[in-house]
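One protein chain is absent from this view; the other protein chains keep their places.
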Amino acid sequence: MFRRLDDQDAKVVTFTFDGQMLEARDGDNLAAALLVAGVISTRTTSLSGAPRAPFCMMGACYDCIIEINGETVQACMTAVTEGLEVRPIVGPVAGTGDD
Amino acid sequence: MLARLQEPAMTEFDLIVLGAGPAGMAAARTGADGGAKVLLIDEQTSPGGQIYRSVLEAPEGRRHQLGADYADGRALVRALEHENISVEFSATVWRVDDDATVTYSIGGGGGGVARQARGQHLIVTTGALERPLPVPGWTLPGVMTVGAAQILLKASGVAPERAVLAGSGPLLYLLASQLIAAGVPPAALIETQTWRNYFSALKFSPGAIRGWRHLMKGRNMLRQIRAAGVPRYRGAKDISISGDGSVSAITFAAAGRCYELTCDTVLLHGGVIPNIQITRSLRLDHHWDDRQLCFRPRTDVWGLTSNPLIRVAGDGAGIGGAEAARLNGHLTAFGALERLGRLTVTARDAKAAPLRAALARETAIRPFLDALYRPPKELRQPADDVVICRCEEVTAGDIRRYAKLGCTGPNQAKAFGRSGMGPCQGRYCGLTVTELLAEANGLPPDDVGYYHIRSPLKPISLGELASLADDNPQKD
Partner (left out) sequence: MSENMSSEYAVIGGGVVGLSIAHGLLKLGKRVAVFDEGDDAFRASRGNFGLIWVQGKGLDQPAYARWSRRSATAWRDYADELTSASGLNLALCQSGGYDYHMNEETLASTAVSYEALKGKLDGDYPFDILDHGTLKKEEPGIGGRVAGALLHHQDGHVNPLRLLQALASEVRRLGGVIRTRRYVENIKAADGGYRLSLKHAEQVFTERVVLCAGLGVMDLGPDLGFIAPIRPQRGQVLITEKLPPLMNRPASTLRQVNEGGVQIGASKEEVGLDDRETLPVTAALAKHAVDVFPALSKAKLVRSWSALRIMSPDGLPIYQQSRENPGVFLVTCHSGITLSAAHSRFLPLWLEGKTDAPDLTSFSEDRFSVQAA
């Protein structure tokens, strides 16, 4: 589990992940906020449906990708704002042929 | 206040520096002091790179927990306030051309807008990545890198509780001491160095003694770890992480015994490796460094690559740590200033001399550390059923099978099995695939080569790329 260390003064905001309302501080790193909120897995892989979560926190591994406004973005490169709607990326993704 | 770019969309500079870590910040300031008009680009929201991540924003208490070395970064960040330095943050570079044109995306986190800048000269200071350490179960939620945990601490003041740290390298101890200082000591350290590592490091002891300050820091950290009662398991092998949907335990063998530790967070570390995505995309010369077990771009003592307009400084040229990166950044900028006609060769050499001496002192311990913390083969070339390409879920066994089908290089492996085709573009599987193929084919890694890297260096939206098209496209 992950714990927030500082008693920061930053404003508390709410955002949603997969429809569930969560709390964070305004401007929080989204991946950090999800971990602190106890979210275990932020996506499942498109090939096998395996659960994944943030791994590198530096924008390199793309394991923390989530969907915001129809776009695939990295949670670790995104800041939380009030009312942000975040959706997990769920695989397997079906193509036009069987795999 | 740092000078931030607004318009126009394509700008010209004397010197463009990619990456605002210690090497990049040092290079930018040195270039600016030398009269060059400098652009510094970084994809994070503020300067510092990874080692000094969020160093200006971190509250004092957190800085204290993170240690004195971290706080050193503040001076470098403040030094960016110079009229000759323009900065672009939240800027993701996705293409670099060999005429030193840089194309990047502004507005990270979706909705990127494309911008371009061209330099007379380019210094790539994108630093390092964690070495991929494909242990069984490493893709489970709850497994992260040691670097990731440091970033959580630095940038967010967030810490994992009762984490298990596994692998080898100085950062393992640094993180452990930072977590202890923050009041969330790790549950255990699982260290993979064996007596063989210590034995082979012995011959580099003279260098280690020259770097005695580092040894002292290490010793102090170990004392803190002992004082905090954090158990250390040495000579660990057969590390395996398990859990149903997320981490629940880590098993390993050490000193003849088998262990199973219950945990929900495992932090892995096998050292860091140069981030060669940009240098590979430019098709610069690289060579395999068997001491550091990685590919490095070929550079001269001024950081110059096989492209006369492009230099590399810092960990991206070869792992040396933050202070070496800073010194290297200054030296490389001197080299660039000379090429730009802003320094004579004599003046350049005179300014460089004391820095070279400092760099030699700083890197004296490196061969010792490389040998001591050399990750064991089983961690770099795992068993068949272990996933080695996280994005496409390709296993080590798949790669070995492709080798039997005549695959002698990573690009054919990519074609056969899609390894390296995912969004991380081989950052976390490239070295593993090269090493697996080298072993299977009985070839040296230099002969096997590395993935061909192309733009976009990071995924960008088709809309953003399309925005750069002419109105009358030359499509077929």
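We just call them A and B in the order they show up, numbering each chain from 1.
In this text, a contact is a pair of C-beta atoms (placed from the backbone, for glycine too) under 8 Å apart; a residue touches a chain by one contact, two chains touch by 3 or more.
All of these numbers come straight from a predicted model, not from anything done at the bench.
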Selected from B:Arg95, B:Lys154 or B:Arg427 as touching the chain missing from the view: B:Arg95
Hidden partner chain, touching residue among B:Pro59, B:Pro206 or B:Gly463: B:Gly463
Interface with the undisplayed chain - residues on subunit A: 46-47, 70-72, 91, 93-99
Interface residues of subunit B (partner: the chain not displayed): 95, 97, 103, 283, 402, 405-412, 415-418, 421-423, 425, 448-449, 452, 454-456, 459-463, 465-470, 473-476
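As a convention for this text, only the chains that are shown with their structure count from here on.
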Centroid spacing, where centroids are CA-atom means, of subunit A and subunit B in whole angstrom: 23
In the complex with subunit A, residue positions of subunit B that touch it: 43-45, 50, 59, 61-62, 65, 92, 108-111, 129-130, 139-145, 147-149, 151-153, 155-161, 182-184, 245-246, 264-265, 275, 390-393, 422-424, 427-428, 458-459, 461
Touch list for subunit A against partner subunit B, complex: 1-6, 8, 28-29, 32-33, 35-36, 40-41, 45, 47-48, 50-63, 65, 68-69, 71-74, 76-79
